[in-house]
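Worksheet: the structure to be examined is printed underneath.
One chain of protein is taken out of this complex; the other chains stay put.
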Amino acid sequence: MNVLPFLIIVPLMGAFSMPLSSLLGEKARSAWAVLVSALTLAVASKVFYDVWSTKQLLVYTLGDTTPLGKGVGFPIRILWEVDLFGALLALIVAFVAFMAIIYSLEYMKHDTGLEKYYTLITVLELGMLGIVITGDLFNFYVFLEIMSIASYALVAFRNDTWEGIEAGIKYMFVGSLASSFILLGIALLYGQYGTLTMSYLAVKIGQNPTFVGKAALGFFIGGLLFKSGAVPVHMWLADAHPAAPSSISAMLSGLVIKVGGIYALTRIAFSIYGTSINIKTVGWIIILFGCATLIVGNAMAVIQTDMKRLFAFSSVGQIGYILLGIGIGLAAYGTKVGDIALAGAVYHIVNHALMKALLFLVAGAVLHQIGTKNLNELSGLAKRMPFTSFAFLIGAAAIIGLPPLNGFASKWLIYESSALFNPFLAAVAVIGTAFCTAAYIRVLFTFFGRPSEVVDNAEEPGKAMMLPMLVLIVAIILMGLFPWQINDKIMLPTVDMLKDQLHYVAAVIGGA
Amino acid sequence: MKRTLGALSLLFILGVLLIVAHPNYGLKFGLGGKDWQAYRYTDQYYIEHGVEEVGGTNIVTDIVFDYRGYDTIGEATVLFTAIAGAVALLRPWRREEE
Amino acid sequence: MFGYWDALYFIYVLVIGMLIAHMLSRWAEKVSMGTRRSGDGTKIFISGEDEEKVIPQFEHFRGYVTGRHTMWGLIRGIHRMFLIFRREHNGLLTDYVAYLLITTAVVLGALVIWG
Partner (left out) sequence: MIPFQFITAFLLIFMGLYAFLYKRNLIKLILALDIIDSGIHLLLISLGYRLEDGTLPTAPIYTGYETLKGTPMVGPIPQALVLTSIVIGVCILALAMALTVNAYRHYGSLDINKLRRLRG
């Protein structure tokens, strides 16, 4: 049985019925939210297992058995096309969203408007799942907007704080502008090539790479770099992620910037354009932005006093590593170095989703229990909240890249390949890590320092907040124990499928 | 300073767009005959087969509700999301209730 | 991943590292806090101290650039970098839009020229 459609159906139905379920009371709404996200996680796991075990693309046509028209060789319907990269991201999205929803059961207890909150968080998950499985450009835009609108609303969800509103306004206005750029790119591609299906566009662009195609790629990269929070357009990220409720920050930082930015960028660069334009140029553009992102993001993290803002800037820095890996994968297309860099980037996407989700959940726990996120006041937290501090310790060690944890493997792959590709890039990456270490050591000293008055009455958070943190810790440690096996079994096949543009096209056109 | 640079970039983008719109280098307007078949094959397919495959005489309706019906679901979801978001943003402040 | 002949690669990296270190120390000498060479005696001192006074415990380094130079220079350079980065993040929506436009224009330009 093909479970792929349920990946959309379940969260869609869950989101639309969330206001109804909240009529039955608070308990019913929470249970419904957890049930829907758990089901989504199950479906995503099944999809991932199917794709991984067969190493075949899953193609699903909406409303017909074949995407092709009668008697013609081009697709006329919207289709879904899931390769291993998409399935992997769908799994991560469903997992982190599940964790965030369990966490918010307790974290958001004191807020009003909770039925809207759960509706929006489910829609956010839906939008990301739609992006990773779609095979149609305009459909991609629609789901990008679903995701963006949900995240605009969620960033400003605490409408009684000025932070949320201001960050929401900035995020929303500039984000809509970036979305408009993406729509403009899609319009240009349609005007030149007359189709919107990604795989058929790949065929047409391969036959005739024109100026219009390049201009469209420029608009795509501009808009998607914004969505992924690269320097110099990272500023909305540093404003928006700290202002959102912590469970949302975990999703925004862990998932939205990767699915809405990095995934889309990778898909467009590899599967649509591929080698039909000068792939080295595209790669170097992304490398340069990646290097700037790496330095600026990690350096800004050092000087923050607000814990969540520090984590947000650290997210910018980690996005830099991912961009660096993808850029090297593009610039060294077809070589072993490129493969390794790309594997490192994909691995780091997964790792960073887990680590940053954990860190933001820790920040949320501190904020919930103590009521401040100012690092100067939080000294000596470890005595009163040992579990939370332990969770932070694991997350920080993983994000710095200490060997027994999962961050080490992905960062090592990126260092190694960048050193082989160009030593200068490796130097930049190491400098970025030095800043990152400085930033986290500072928080660590704060947590384990002399107890201050503020934290005297602090207590550990409740079970619903501890459980997601515990699960994420276990996931990080487990992934850290078998880094090379995961790399060989999952990441390298992912890279192989991602690079295999011919396979991506042939799965739809049928060898034509 | 940044604003000026931004304006210059805007002019540059506009220039690229104008090249893109020039019929000799990029997009063509009012295609006909062979060009139509070469560039708008999907539209032509819908015009020719839409009525028999879907049944609606208005081809745009056929596309919106059949060929690209999934987009329409997405559109409805966007509307739903925006309403939920706007209602969430305009709810009374927590402070006022206490 | 590294083969036998890739040992040469490390020498290459080493040479590049030496070059970078040399340039760094030259730059640090220029940037570091008030330290400069003076006259033909070429003494090293830090501003606020007695001009005649040599850096304590670094007397044998007279006339050379000391490690302290590099340290001061690095600290000052990084501090200045932080200041610049922080000043850039001024919270103006106009600037965010300007940066978005500049990014798009740069990408477009690169793709138009070398794509």
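So that you can tell them apart, the chains are marked A, B and C in the order they are listed, and the count of residues begins at 1 in each.
To be clear about the criterion, a contact is a pair of C-beta atoms (placed from the backbone, for glycine too) under 8 Å apart; a residue touches a chain by one contact, two chains touch by 3 or more.
Source: prediction; values computed, not measured.
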Legend entry - Shown chains touched by the chain that is not drawn here: A, B, C
Legend entry - Options A:Met172, A:Leu225, A:Ala426 or A:Val505, residue touching the unrepresented chain: A:Met172
Legend entry - Residue numbers in chain A that touch the chain omitted from display: 138, 142, 145, 149, 152-153, 156, 159, 162-163, 165-170, 172-173, 176-177, 180, 183-184, 187, 190-191, 196, 239, 243
Legend entry - Residues of chain B (touch criterion as defined above) contacting the omitted chain: 3, 6-7, 10, 14, 17-18, 21-23, 27, 29-33, 36, 40, 42-43, 46-47, 50-51, 57-60, 62-64, 68, 71-72, 74-75, 78-79, 81-83, 85-86, 89-90
Legend entry - Touch list for chain C against the chain that is not drawn: 86, 89-94, 97-98, 101
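Simple rule for what comes next: only the chains that are shown with their structure count from here on.
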Legend entry - chain B-chain C separation of Cα centroids, rounded to whole Å: 48
Inset, instruction - Find the geometric centre of each of chain A and chain C from their Cα atoms only, then give the gap between the two centres in Å, rounded to an integer. - result: 34
Legend entry - chain A: positions in contact with at least two other chains: 211, 215, 218
Inset, instruction - For chain C, write out the residues touching at least two other chains, lowest number first. - result: 95, 97, 99, 102, 104, 108, 112
Legend entry - Of chain A, residues touching chain C in the complex: 166, 169-170, 173-174, 177-178, 181, 211, 214-215, 217-219, 221-223, 225-226, 230, 232-233, 235-236, 238-239, 277-278, 281-282, 284-285, 289, 296, 299-300, 302-303, 340, 416, 419-420, 423-424, 427
Legend entry - Residues of chain B that touch chain A when the two form their complex: 16-17, 19-20, 25-27, 38-43, 45-46, 49, 53, 66-71, 73-75, 77-78, 80-82, 84-95, 97
Legend entry - Complex interface listing, chain C residues touching chain B: 94-95, 97-99, 101-102, 104-106, 108-109, 112
